[in-house]
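Note that one protein chain of the assembly has been removed; the remaining protein chains are unaltered in position.
Going in written order, the chains are labelled A, B and C, and every chain counts its residues from 1.
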C-alpha cells in the first residue's frame, strides 16, 4: 500500500507560512513539521523564540499525527475528569495536550502535522492554522 | 548575532545573595544559576538542604530561562483548565511549574535564570527574588 | 558578558549549502544546526533520508558545540585506550562520537555547530564541511 505524506518542500512551505503569521503577530516561535510516520521533517526556531519550545513544537507536531487530532482538541479530552486524562504520561513524555499542534490533511487523509510553540495558546494555534493552510 | 549572558562571577553574586536570604529565613536551600543558553553555571546546596531539591533547583532555573517567565507564573498557566496545562510533560521532565525560578534580566534582556528549592513555595520565591536582585 | 551565536538566517544558509553537497553526492541526509548554547536552531530531513538520523544529526551538532570539536576528532579520543573512552555514556546519550558534526566558527569563536547524518562517515563529514563553510 502507499502512504501519502509530506515532502521536505511541503514542510518548508508550511513552516514559511507559519513564520509570516508569527512575524505579523510579533511572536517569535518554534515551528516543526512531522511526516505521516510522525517523524520530524523540518524545524525552525525564529530568533528570540524560547529554547524550551524546541521540544514542545516538535512534540506538538508528533502528537497531532500520533492521534490525528489537534493538540487543543486532545487537551479538552485530557482534562481532569475527561476520557483521556493522563495521556500526557504516555509515549515517553512526547504527548502535548495544549494548543499549537494541527494535523496536515490532503483531503481526508492526514499526511503529517505541524507544531508551533512560542506564545500564548491562542497565538500558537493561529500560527499553526496559517501554517497548515499552506500545505 | 550577540547574546548577553551571565558570567560565573555574576552567578556567584546571585547565589550569595540567595544564601543570605535563606539564612535569614532559617531555610537551607539549593540555589542554581543557568546562562542565556539554559546551561548550568553554578549550583550550591546549603548544609542540611534536601537532596531531592538539587535537580529541582537546577530545573527551575532552566525552566525560567526556557520560557522567560517565573516558574510561579508558568505554574498559574499550567493549572488544569489553563493554556499550558500539560507543559510539565515536555523537555524530558525538566519543566518545573511551581514557585522558585526567576529569569535574570539586564534591562529588558533575559541573560539567565536562578532556581531555588528547599522550603515552602513562598520561601523559595522570596530567596529567588533576593538572589535575582543581586545581578 | 556577550556570546556570539548563529541566527536562523545563518543556520538556513549553512543547511542549504549542506543540501547542495548532499545532492551532489546523491546521499539524502539529515542536517541540523545548534547555537552557541547547544540548542537547536533548525533541522531538515531531505526526502528519503533515514529517520534514525534525525536524532543523530541533532546530537552531532550538540556534541560539536558541547566540546568545541568535530565529532570525528572526538571519536578518535573516545576510542578504547584513549583519554575520553566512555564519554558517549555522558549527557544522557546525546554525545555522538563518529564523523559528521563540526563546530561553526566566526574567527576563533565557536558560535554553534552543524551535524549531518544519513550516509557513510566520509559522506557525512564532507557534507558537514561544505555546510560549515557557508557560515
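Keep this in mind: a residue touches a chain if its C-beta (ideal position, glycine included) is under 8 Å from a C-beta of that chain, and two chains touch if they have at least 3 such contacts.
In this text the structure is predicted, and so the values were computed from the model without any measurement.
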| item | value |
| --- | --- |
| Missing chain: touched chains present in the view | B, C |
| Residue in contact with the excluded chain [from C:33, C:46 or C:66] | C:66 |
| Touch with the omitted chain, as defined above, among B:1, B:20, B:44 or B:135 | B:44 |
| Candidates C:18, C:38 or C:75 - the one touching the absent chain | C:38 |
| Interface with the unshown chain - residue positions in chain B | 7-8, 11-12, 37, 39-47, 51, 54 |
| Chain C residues that touch the omitted chain in the full complex | 1, 37-38, 62-63, 65-68, 80-81, 83-87, 89-93, 95 |
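Simple rule for what comes next: only the chains that are shown with their structure count from here on.
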| item | value |
| --- | --- |
| Turning angle required so that chain B lies on chain C, C-alpha fit (0 to 180°, nearest 5) | 180 |
| Of all residues in chain A, the ones touching two or more other chains | 47, 51 |
